[in-house]
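All protein chains but one are shown in place.
Think of it as A and B in the order they're written, each chain with its own count starting at 1.
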Amino acid sequence: MLKILKYSFFDLMRSRWSYVYFLFYLLLGIVLLFLNNDLSKAVITLMNVIIILVPLIGTIFGVMYYYNSKEFTELLLAQPVKRSSIFLGQYLGVALSLSMSLIIGLGLPFVFYGIFNSGAIWDFSLLLVTGAFLTLIFTALAFVIALANENKIKGFGYAILLWLFMAVIYDGIFLMSLVYFEEYPLDTFSLVATMLNPVDLSRVLILLKLDISALLGYTGAVFQKFFGTNFGFILSSLLLVIWVAVPTFFIQHMAKRKDF
Amino acid sequence: MIEIDNLHKKFGKNEVLKGIDLTIDSGGIFAVLGPNGSGKTTLIKSILGMVVPNDGIIKLNGASIKQSWEYRNDIDYLPQIANFPGNLTVKELIKMIKDLRSNKTADDERLIDLFKLQPFLDKKLNNLSGGTKQKVNLVLTFMFDSPLVILDEPTTGLDPISHIRLKELITAEKQKGKTILITSHIMSFVEEISDEIVFLLEGKIYFRGSIADLKTKTEQPDFEHAIASMLSSSYA
């Protein structure tokens, strides 16, 4: 698997898109920091980027890479390589190169800005770690969709739909159920609903770490109490890991059964 | 060498292989023939494990290939359409495949020389012509010394000189005592090199034997007509 990972990774590292992605983050970081000059504000803008754009890019790149590397895959299938290694290797290749573009692209301007001497270093690291997790999660989901759909157009469509659901529609349903059931105690419900969607979970984790947490008022206090404890922190990390592990398991499972 | 027992494969509703029983012994050249859609490529891909059969057992050297991948170390495969990752160079591709089968010694220098591929080594695969790609494909296939060689339409896109080189190459491999499985549409090529043919029709083995047997059975003087007669009789 490591060999496949290596080839996928280098293949992507040389592709134009990785550079575009990397340069985008580099530029974003520079613009945010050196034109705005306000670190905590930059971190907030970055949060918006990370919870919306990172999943979208992960999804699109995942699907695109899968369909584009069909030849590579077929070549590998005839070689003495384990099937699941091929797909897991490719998946990790994409996910890791995307995460690296994100971390280095955003990290460089912040390092030059002097993040290491700033109190925001932990918020910033949290931001990057959640970004990496979201990349892993959405790339894996994209691979599952691509494996399930031979048709490229269909695959793309479902992938975009998935992103739309996670990033937008889910919150719509969430909001409506909160308003609809407003007479009932909603703390547990909102806690669970937040934990079940990786986008929301990341958003709330970042919000709570940032100073905005006070805005969340009483609800925020409940969340702060939950996520502030070791239990909450471990549980939310665990959920993110599960969100990576489940689709990864599906990749492996589906890869075993697929004909080429 | 290869034992296939009651092999079934469906793609959706389309039943491609309907119970194939086939035993191929070590040594010799076997041609798998049949009209388009008869299941030749599916059969070959099943042996390679690229297609997962619905039913039936495939054994290679007495061991089932199901859920295993190490056996592919003993197979060299030439795919029908040479699809390669486009942004790799020829050199990198060869290096990568060698890396994946690092337990084997590779004979790539001789083959590159044979097909005169030196000028293309640093070119990206995207920029190669179909014929050149096929030559690269051949190098990748023949550079390892595996006991089983599977060639799916090996002559596609080759110029006459390379065609002759290929025939020489296949004959040389046979001399080493290897088993070679070929599918091809070029009848003269098949007739020239194969020891035994397997004729597939609508997912079943319609005929198996030497070319001479076929001619006798169909009462036709030449191979091409024999095949044609077999087809027309089956469709009649």
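Rule of thumb we're sticking to: contacts are C-beta pairs under 8 Å (C-beta built on N, C-alpha and C of every residue); 3 or more make two chains touch, one makes a residue touch a chain.
The rule is simple: contacts and distances are computed from a predicted model.
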Hidden chain of the complex, named as in its UniProt record, picked from "Sulfurtransferase complex subunit TusB", "NADH-quinone oxidoreductase subunit H", "AAA family ATPase" or "Nitrous oxide reductase family maturation protein NosD": "Nitrous oxide reductase family maturation protein NosD"
Chains in view touching the one left out: A
Contact residue for the chain not shown (choose from A:Ile104, A:Ile121 or A:Leu186): A:Leu186
Residues from subunit A at the interface with the omitted partner, ascending: 41, 47-48, 51-52, 167-169, 171-172, 174-175, 178-179, 182, 186-187, 190, 194, 200, 203-204, 207, 211-212, 214-221, 223
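Just so it is clear, only the chains that are shown with their structure count from here on.
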Intercentroid distance (Cα basis), subunit B paired with subunit A, Å: 43
Residue ranges of subunit B touching subunit A (in the complex, touch as defined): 11, 45, 48-52, 67, 69-73, 75, 77, 79, 83-88, 96-97, 99-101
Interface residues, subunit A side, partner subunit B - complex: 3, 7, 11, 14-15, 69-72, 74-83, 256-260
